[in-house]
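Please find one structure pasted underneath; my questions will follow.
Every protein chain except one is present and positioned as in the full complex.
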Amino acid sequence: MVLIIVTLALKKSTGLQWILSGLTVGSIYALMAMGFSVIFSSTRVINFAQGEFSMLGGMLMYTFSNRAGIPALYSFILSVLIVTLIGAGFERLVIHPLKKPSVITIILITIGLSIFFRAAAKWIWGTDTLAIAPFSGDKPFKLLGATLVPQSLWIFGFTLLTVVLMFIFFNRTILGKGMRAAAENPEAATLVGVSPPATSLVAWTIAAALGASAGIIIAPIKFVSFDVGVMLGLKGFASAILGGLGYAPGAVVGGLSLGVLETIVAGVFPSGYKDAVAFLVLVIVLLLRPQGILGRQEKLE
Amino acid sequence: MKQSVEKSKVKAKRCENKYKNFAIASVLILIVPLWARFIPGNLIHMDIVNVMALAGIYSCAVIGLNLLIGYAGQISLGHAAFFGIGAYSVAILSTRYPGFPAWLGIIIGAIISCAISWIVGKPVLKLKGHYLAMATLGLGEIGFIFFREATGITKGTVGIIAIPPLSIFGIVIDSDFKIFYVVWITVLLLMLFSMNLIKSRFGRALRALHSSEIAAEAAGVNTSKYKTVVFVMSAVFTAVGGGLFAVFQRYVNPESFHFSVSILFITMVVVGGLGNLWGAVIGSIIITFLPSIISALPYWFPFMPESLTNFGNYTLVLYGILLIVFMIFMPKGIAYALEISYSSALRGMKRIRDRISAMRYTKRK
Partner (left out) sequence: MSGHRSTRILAFTTCLLMFLSFFFGGCGKKEDEPVTPTKEPYKVGAVLSISGPNAPLGTPEQRAIRLFEKEINAKGGINGHPLEVIIEDDESDPAKASTAVTKLITQMNVLAVVGSSGTGTTLAMSPIVEREQVPLVSCAAGAQITNPINKWVFRTPPTDTMALQKVLEYLKNTVKVTKVAVLHDANAFGTGGADALQAQAPNYGIQVIARESYGSTDTDMTGQLTKIKQTAAQALVVWGTNPGPAVVAQNMKQLGITIPYVGSHGIANKKFIELAGSAADGVVFPAGRLLIPSSIPKNSAWRKAVDRFAAAYKKEYQLEIDTFAAHGYDAIAMVAEAIKKAGPDRAKIRDEIEKLKGFVGIDGVYNYSPTNHDGLTADDLIMIKIVNGKWTEEKS
């Protein structure tokens, strides 16, 4: 926040441009971070393959809309549906049979999954970078001396919609509340009728659907290739931790701050170090405030 | 009293066994180049000595990482950075200052790694689980970016070429045959050290830490100190591996120290066996040979489709599947499976022998 004000005061329109660009990038990270959050808040599992869900979403969208010529809306639904099925299937086949996995086991299994998806995508789609047309043209418009492409608005809108839906789901619906309860105390949750295995399945399904739609929405400005999930996943995980793991608004705050920070760093410092600065801030935040910027103090294990 | 004497005797015997196994394994490894050179290349389509040497280099890192993950239960997703520190120390010192002995570079790399891991390890290891994973990942990534961006020191992405070969006591280690022995003797020394370490008080403390940190703390183990020490140790082992990598490859660029290399190390630990010393070595050997084996398959089985020659694709698919399969079905890794089958084979042999002698006995009757 302070950073944003200082930048605006010092650089005026340039500063605004950085912040707008940063918010676009940040929204992408936020969407990724929410995917991590959904699974973590209900099962205490970190899914390192979250970025790959987005990659698969984008790739499938390209195949359906650009290759097969299916109308965009149907391609979108079809792609999200397939990725969701993959996510749910993986949960049933691999995560579910593990009764009480350790953190290391889960990290390694999901890393294995992400490597597998990546290699499979390379096999199917090759190593080319693929482009998807923007949803509503690419004519930039001006805003107080800064410019923005229409796709950014789609991303902002989708992020906003997602965070609102997530908040409602986890705080207002019985299933959502039950899922959070299941993470904190599985036995007690079972007593009141929420079964942890079902929770896990629902969480993975939502995360996969969210990841896939995010992957499609960002594809017009991010492009898509088999390895696009690595950085997305990494930055998304970083944002989730930065904002507070397992808390949707935290994911958004984490994502937006990381995005803005990166753009400003790239604008002010030698740009090659921008990722290093992002990770350094992350490590420092972790050390000072392991629960993240917005995360509530909770018992860490 | 008598009982305890008996017990210590058993213990001594087990100890002896351990060393006997170690000696057998060492001999098995060290004679590899002697038979490998008699196998015609167009028969197996791989250079066993060369790949073995690389496997040994990775082993150094993997043994260290295994101490950290398998014994102390702390994860690190950033060990490729320490590998890089080791490699760059050798590369920079021996190209900037001609005549600078490479072995000294390896030691300096280890010292730098030691210092950095000590400074970083102390605060970072307070974190647990996912948070520790993220922090180490972030630090590893910072290391990678440093190698890439600090062009004045590391020559950036261009990399450092023409690293002079290692020379020890005036012998220039310039062939795969020679480097094989340097690498594997180092690995065996690290193994010996680790074997003694885990049997010591320190090793018991680590295992206590792994099963429950709170219980270990309650039992008077200074968990923070132990965690830091084992982290530093694994960093130093990895840096030694990195130094050997530089003199083996004689070219370094940042790509060899990317996040994916940290994952590669972890795959080796897991495939070999978490918390199994020989597992680290077995895991490194298997994973390092995997691409060579897959690329040689079309020659061994000429009826296989041509598309199989592009083996880069399947090795990755295989890494992914191996990780998942091993974590689910064989969390103790191949080394444990081997141990089990070895001991059950022994038991089976004994049973057969017993039966035979029993049969003889009845016959005589």
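First chain written, first letter: the chains are A and B, and each begins at residue 1.
Note that in this section a residue touches a chain if its C-beta (ideal position, glycine included) is under 8 Å from a C-beta of that chain, and two chains touch if they have at least 3 such contacts.
Since this is a predicted model, take the numbers as computed values, not measurements.
*Asks:* Can you say which of A:60, A:228 or A:245 touches the chain missing from this structure?
*Replies:* In the complete complex, the chain left out is touched by residue A:228.
*Asks:* Out of A:36, A:53, A:76 or A:116, point to the residue that touches the absent chain in the complete complex.
*Replies:* A:116
*Asks:* Contact with the hidden chain only, please: which chain A residues?
*Replies:* 14, 17-18, 21-22, 24-25, 28, 93-94, 96-97, 99, 116, 120, 122-123, 126-129, 131, 133, 138, 140, 147-149, 218, 221-223, 225, 227-228, 230-231, 262-267, 270-272, 274-275
*Asks:* Considering the entire assembly, which residues of chain B contact the chain that has been omitted?
*Replies:* 41-42, 44-47, 50-51, 54, 148-149, 151, 156-159, 161-163, 174, 176, 245, 249-251, 253, 255-256, 291-292, 295, 305-318, 321, 324-325, 328-329
What we mean here is this: only the chains that are shown with their structure count from here on.
*Asks:* If you average the Cα atoms of chain A and of chain B to get two centres, how far apart are those centres in Å?
*Replies:* 34
*Asks:* Quick one: which bits of chain A touch chain B in the complex? Just the residue numbers, please.
*Replies:* 40, 46, 94, 97-98, 103-105, 107-109, 111-120, 122-123, 230, 234, 237-238, 241, 245, 270, 272-273, 275-276, 279-280, 282-283, 286-287, 290, 300-301
*Asks:* Which residues of chain B touch chain A in their complex?
*Replies:* 69, 73, 75, 77, 123-124, 126-131, 133-135, 137-139, 141-142, 145-146, 148-149, 259, 263, 266, 270, 274, 313-314, 316-317, 319-324, 327-328, 331
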